[in-house]
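Structure, as structure tokens:
With one protein chain withheld, the remaining protein chains of the complex are depicted in position.
Let's look at chain A:
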Amino acid sequence: MVLGGFLAYPIYQLGLISVFHYTQAQVSGGEPTTFEGFGNYSALFSDGQFWEVLLATVVFAAACVVSTLAVGCALAVLLTRVRAVPRLALMLAALGAWATPAITGSTVWLFLFDADFGPVNRVLGLGDHSWTYGRFSAFFLVLLEVVWCSFPFVMVTVYAGIRAVPAEVLEAAALDGASQWRIWRSVLAPMLRPILVVVTIQSVIWDFKVFTQIYVMTGGGGIAGQNLVLNVYAYQKAFASSQYSLGAAIGVVMLLILLAVTLVYLRLLRRQGEEL
């Protein structure tokens, strides 16, 4: 009941605000609040920029999820194959990345790729190439940071899962002459399915809601807003322009999309005959 209250009340408020005309003047009591019905939603859906940002968010989040899972799983397998000392070193490095606050990580990555002072340009001999100017290179830079700060979760979780797999199974597969990839594909992945489901859903939710990295690294959405994602767009509408009701409507749309993605994903898994 308490849990329900904690979950439902903020969502209820979000939904409520999204059907009113609710800007700064209403919040601070300068003007009365008026009921708008679905006016905010129709304004949102008729805004071309919203669809553009939605598409960019979906593609960007998908790229982040795939990259994070690939890097995390590969390193988890690697962890099981190396000796104690390098394993400890890799673990510590990953935990360091994980523990770094997003805003610090973003600032450091931005500095590494800085046009004038960044070491990356110096090492690669790129002169004063600006990584944040082009749309794709800016997204790519943010993707690197997102993967960097979220792969440790995948790696640690999957590593724990692999350790729980009986050693005999892996030994038998190795004796049968299976390659590393083959072992992953046919033995580990099916056995780790519940863990992989959890980390995938986690990553989808995280990466769809990415905010700090985009906000810090592209200066609030990039040149002429080319690197906006939904969360930053909602922030722009809700706080920078103080159209709270429009921001709330974006929030509700995001919530529905994420719930839909999660439900579809779970349904697909069920249909394949696997119980979670």
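We take it that contacts are C-beta pairs under 8 Å (C-beta built on N, C-alpha and C of every residue); 3 or more make two chains touch, one makes a residue touch a chain; residues count from 1.
By our rule, contacts and distances are computed from a predicted model.
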item: Chain excluded from display, named as in UniProt, from "Extracellular solute-binding protein", "Branched-chain amino acid ABC transporter permease", "1,2-phenylacetyl-CoA epoxidase subunit A" or "Sarcosine oxidase subunit delta"; value: "Extracellular solute-binding protein"
item: Listed residues A:45, A:111 or A:133, member touching the removed chain; value: A:133
item: Positions on chain A where the hidden chain makes contact; value: 4, 7-8, 11-13, 15-17, 19-20, 22-31, 33, 35, 37, 115, 128-130, 132-133, 219-220, 223-226, 236, 239-243, 256, 259, 262-263
